[in-house]
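Moving on, here comes chain A:
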Amino acid sequence: MLIPRTRTVGLAALSALLTVGLAACGAASTTASSGAPKDIVIGTLYSGSGSFANSSLPEFQGLKFWISQENAGGGVYVKAFNKKIPIKLVALNDQSSTTTATTEYEQLVTQDNINIFVPDFGSVLTLPAVTIAQEHHMLLFDQTATGSPLFTPGNQYIVLCDLPLSAIWPDPLAHFILAQHISRVAILYGANDFDATQAATVKSVLAQGGVTPVYYQAVPTATTSYGTLLHDIAATNPQAVLELGYASNDIPFLQAVQQGGYHFGMVATAFPGQEFTLIENAVGKAGLSYTYTYGVPPYIKFNNVSEGLGTNAFIAKFGHGNIANVSFENVAGYNTGLIIQAALGHATKFTQLGMRAALFALSGHFTTLDGAFKLNSEGGQVGELLPLAQLFPTATGNEIKIVYPSASADHAPVYPAP
Partner candidate 1 sequence: MSSVAQRLREGAGAVGRRPRRQMVGDVLLVVVPPAGFLVASLVYNNQLLLLTMMVYVALAQGLNVIFGFTGYLPFGYVGFFGAGAYGTALSVHFLHAPIALAVLLGGLAGLLVAALLSPLLRLTGAYFAIASLAAAEALYYLISNPQLTAVTNGPYGVNLASVYNSGAAYLAAVVLVGVAMLCVVWVRRSHFGMSLRAIRADPLAARLAGVNVVRARTFAWLISATLAGLAGAIYAWAVSVFYPEAVFDLSISVFAIVFALFGGVGTVLGPLLGAVILYGVYNYIGVSQPQDFQLIYGVLIVLIVLFLPNGLLSIRLRRLWRGR
Partner candidate 2 sequence: MPDQVDKCLEVRGLGAGYGSLQVLWDFDLEIGAEESVVVLGPNGAGKSTLLKALLGLLPARTGSISFFGRRIEGLRTSQRVRAGIAYMSEVGIFPELSVEENLLMGGYGLPRARLRRRIEELCQLFPEVARTRRGPAWKLSGGQRKMVGVAKALVADPRLLVLDEPSAGLSPVYVSNVVEALARTRREAGPALLVVEQNMKFLAVAQRVYVIEGGRLRFQGTVPELEADDSLRRAYFGLQGA
């Protein structure tokens, strides 16, 4: 049994511990002096492990690449002080946990005196940052989180840098289906915000063309075995099968198509364009041939840009000339840097809303290797749509070619797949 005295001692120890521990957490911080700060502090999170790590780390590399580029040139140009200021990066590891991410975002904002607030990859990990950014009046340079709850009319403190809102992603895909006069469409999607939004968009665009899917079902995001689902889909005799999931869904899905010996006129999945090398390694060359996916940079190329490196230059510098070394996330992370660069380079006042105003002023007049930069009133990205790409077999592997819309296509679609 404990005696009361020790309990009191324990409580005192606890209070002391709390204070010491917290002091330790908040030790490092730099304060901006009056006038120009010594450096621009960028705070961000990445997932060193866990389910988002394979997307988060390449994006983080892209951002770091931009920082090293700028710092090599003496820092980033800040218009408000009319000089270049070196960039300092504070990056914490959230291990793909939203709970951890939440406290670490707060840590960045309250302890690390950051000037620029960049969240982790994807909607799930970005969402906790939205409230914190709003609460502390920090502009959130949202990298790739395109989910619907992130953007609300009242919130001034978010801009989406890299991707269009997920609701408009599948627009060209759905129009392609209509253009090919495909009438039997099967849609299988993950029961999460990101995928469900896309599925709803496809469904409504198809409805405008008078097409009703023969199969339209959601499965839990954690689904990894697709054999039975595919068997049931095949039983509806579809011409086109669309699987809208994460990379961890696309891989077992494409494997199951192969394992089951299924052949459909069109198979489309979301991630081969974004994680091409990864998925081709996982499912093999044959498993990807003639399937469709969203066309994203670096496979859609923007060499005529108003800020930063163009696609080819980026591939040369970042990927040492080999496009296989460059993933979409690399481009996205780098592009986030370019948007920050544009905000600092155009804002007349070095404030969060000053940067926001600058970006809204640039909206529609500004192109990077990620395409046209155009914001809607809530800060969502509505610039370049994601065109439809198809994968064509070559001697060594597959090649991603844009096939629709025809204006931006660099190859004719092969439908039905041979």
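By our rule, a contact is a pair of C-beta atoms (placed from the backbone, for glycine too) under 8 Å apart; a residue touches a chain by one contact, two chains touch by 3 or more; residues count from 1.
If you want to know what made the cut, all candidates are chains of the complex that A comes from, given by their letters.
Every value quoted in this text rests on a predicted model; they were computed, and no experiment measured them.
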Next item on the list: Identify which of the numbered candidates 1 or 2 touches chain A in this complex.
Entry: 1
Next item on the list: State the interface residues of chain A toward candidate 1 in the complex, per the touch definition above.
Entry: 2-4, 6-8, 10-11, 14-15, 17-19, 21-26, 46, 48-49, 91-95, 97-100, 102-107, 110-111, 123-124, 127-128, 130-132, 134-135, 147-149, 152, 154, 191-193, 196, 218, 220-221
